[in-house]
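Data first, discussion second: the structure below is written as structure tokens.
For this view, one protein chain was removed and the others were kept in their places.
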Amino acid sequence: MSILKSIIEHINYVASAILFVIGLYTVLTHSNLLKKVIGINIIETSIFLFFVSVGYVTGGRAPIVEASGNHVYVNPLPSALILTGIVVAVSITAYALSLIIKLYEAYGTLDMDEIMEARSGQTNE
Amino acid sequence: MDDLIVKTITRIIIPFIQVYGIYIVLHGHISPGGGFSGGAILGASLILYTLAFGYKDAAKKMPHHVGAILESGAILWFLALGLIGIFAGGNFLTNRDAGFYMGNLSMLFNAGLIPLVTLGIGAKVASTMITLFHTIIEED
Partner (left out) sequence: MKKILAIVVLTGLLILLLSSFLEMPVLGSIENPSYNDTTHYYLDNAVEDTNAPNVIAAIITDYRAFDTVGETVVLFTAIAAAASVLRVLHDDSNKEKVKH
């Protein structure tokens, strides 16, 4: 029972671990390049969820300070830092997609295995 | 992509999306939002235009050289704002000590450096989104 209670108390962290593993499974087992990019995006989402969950406070308000009242605010620092992560995620996705477009123009397929076969066939002959 | 319903709804809804994006950018320091989210909304409105009307019309509305100017100009604007702090005798990107106008709390233009930087980031993110989308879908 104690482990069940522990899981409920850390439910966001558990979800981020599961999302990380799902993303890594997608990257490792699929040979389609677009699906690999989708897997990388799932991993990034899990990291964002983990980081923002660290800063959450139960009953806390969004960190917009009001003059009246004595409120509890959530931690603003992880939310501010994860903006950098989101920007880097967008940049990586854009660059990967442009590389995939050039690969499709060069080889006519998005499948990693077929591309590697075509490359090895060229080099052996 | 010649759908009358999609084109008409897009034509009606785009001004509201852009006004909302500008609102998010300008109120970045007193309400939730800021340069990144407001710029993303502004870029999304132009992406909607591209999807509804096709690349040819969208390239007339938002040519590549406008995106390039916004892109480079926003980052130079950001760095110039930072250099004002150095010329005023402080560090890079000094806010209050560099003599920026502070104003009253919760007014629209109050926090010195922050709304100016947010404006630059909003223009940068919007032009980045639309230029990346146009670059990727463009065909030779």
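Quick notes on this structure:
First chain written, first letter: the chains are A and B, and each begins at residue 1.
The rule is simple: contacts are C-beta pairs under 8 Å (C-beta built on N, C-alpha and C of every residue); 3 or more make two chains touch, one makes a residue touch a chain.
It should be emphasised that the depicted structure is a prediction, and the values quoted were computed from it without experimental measurement.
Take chain B: the residues that touch the chain left off the picture are 28-32, 34-35, 63-65, 68, 71-72, 74-75, 78-79, 82, 92-93, 95-96, 102-103, 105-106, 110-114, 117-118, 121, 124-125, 128, 131-132, 135-136, 138, 140.
The chain not displayed touches chain A at residues 3, 6-7, 9-14, 16-18, 20-21, 24-25, 28-29, 53-60, 63-66, 72-73, 75-80, 83-84, 87-88, 90-92, 94-95, 97-99, 101-102.
Throughout what follows, only the chains that are shown with their structure count from here on.
Rounded to a whole number, the gap between the C-alpha centres of chain A and chain B is 25 angstrom.
On the side of chain A, the complex with chain B involves touching residues 62, 64, 67, 83, 86-87, 94, 97-98, 101.
Those residues of chain B whose C-beta lies close enough to touch chain A in the complex are 30-32, 36, 105, 132, 135-136.
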